[in-house]
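A single protein chain has been removed from this complex, and every other one stays in its place.
Right after this comes subunit A.
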Amino acid sequence: MAQLTHRTSSLLKPLSFALSSTRHLSSTTPITVETSLPFTGHNIEPPSRSVETTPQELIKFFRDMALMRRMEIASDSLYKAKLIRGFCHLYDGQEAVAVGMESAITRKDCIITAYRDHCLFLGRGGTLVEAFAELMGRKEGCSKGKGGSMHFYKKEGGFYGGHGIVGAQVPLGCGLAFAQKYSKDENVTFAMYGDGAANQGQLFEALNMAALWDLPAILVCENNHYGMGTAEWRAAKSPAYYKRGDYVPGLKVDGMDAFAVKQACKFAKEHALKNGPIILEMDTYRYHGHSMSDPGSTYRTRDEISGVRQERDPVERIRKLVLAHDLATEKELKDTEKEIRKEVDDAIAKAKESPLPDPSELFTNIYVKGYGVESYGADRKELRAVLP
């Protein structure tokens, strides 16, 4: 197994500013926050709208989400500059799901998702440099440049990818949960999928088995309302994805509210460990199109997009909360954002310095154990290698 150097997540960097002594709250004073909307339950009593947090957590939420936002915007520019090739699916708008989930769980819990994976990777301990280098196909990338945007992994952080085939990650996630139960680990798996994948047959096959065998699997539908260019009402007879589990309970959550996400994930983890699978539907939104090849405006109006940005932006919600609780000034938050911008720019610069992988890497990692067999390039008389 490849030994990846462990890098401290940039998300755990010390706070950029000291909490002023004139403020009456210490960083661990409990604060209670109300979620924007109540939860809706399917075959289950939903949790309370009151969520416990602390000033430290609030500031961290702001920072983490602002960092994710900045990373995705920067990736947009890199793609347009042709430094990122192929597919690039951006997550900006959905940050609250990644950050809220992370705050409710540990690194021993597993997360698996599809191809919109950059921010979840960061949340699991991935670094900016690993992410940008991978996007640009460089050897410092988290998959040594061999995976690309859709194939970020961080096994030691409990992040199992990074999958390109819509829906496949759900049975895989139920398999992770199976293994956790088999190993008696007392941890859970969050198998994430979109509204597009929610109609996949294999999802229902896996959910059936998860329910039959009481697996600690939490299926999280990140409903951003569009499966590529197809709106949910055109794809699903029933777009109430939290109800689609039928005999499996579900919860509908405001996915733009990081505290609602945190509460739901905490609730789901407790449930899954005792009672088996549960579905969480995160009502969220992506500002970008499906991928960088999709302008995202042919199947939805610009008014809709700007409307969500005005009313429901997840980063803005936290900014308002931070200001309302007097944990930082506007200027301090702006300074934080400036620092984040610099952090991201520095990471991009560092990633750009990383070389492309050595040509010999074409033939590595095909197998764990290659038994000395040969593999071939396009012209086997010109290029062949012995697999270790």
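Keep this in mind: a contact is a pair of C-beta atoms (placed from the backbone, for glycine too) under 8 Å apart; a residue touches a chain by one contact, two chains touch by 3 or more; residues count from 1.
Definition applied: contacts and distances are computed from a predicted model.
Peer 1: When you check the chain that is not on display against UniProt, which of "BLOC-1-related complex subunit 7", "Cytochrome c oxidase assembly protein COX20, mitochondrial", "FAD-dependent oxidoreductase domain-containing protein 2" or "Pyruvate dehydrogenase E1 component subunit beta" does it turn out to be?
Peer 2: Its record in UniProt gives the absent chain the protein name "Pyruvate dehydrogenase E1 component subunit beta".
Peer 1: For the chain that's not shown, point to the residue among A:Pro171, A:Pro216, A:Gly276 or A:Pro314 touching it.
Peer 2: Counting the whole complex, the residue in contact with the absent chain is A:Pro171.
Peer 1: Please pick, from A:Pro55, A:Gly93, A:Gly123 or A:Gly161, the residue that touches the omitted chain in the full complex.
Peer 2: In the complete complex, the chain left out is touched by residue A:Gly161.
Peer 1: Determine which one of A:Lys237, A:Lys274, A:Lys331 or A:Lys369 touches the chain that has been left out.
Peer 2: Checking the options A:Lys237, A:Lys274, A:Lys331 or A:Lys369, the one contacting the hidden chain is A:Lys369.
Peer 1: Which residue among A:Val33, A:Leu58 or A:Cys110 touches the omitted chain?
Peer 2: The single option touching the absent chain is A:Cys110.
Peer 1: Give me the subunit A residues in contact with the hidden chain, please.
Peer 2: Interface residues of subunit A facing the absent chain: 1-2, 4, 110, 112, 143-147, 151, 153-155, 160-165, 168, 170-180, 182-183, 201-202, 204-206, 208-209, 212-213, 364-369, 371, 373-375, 380-381.
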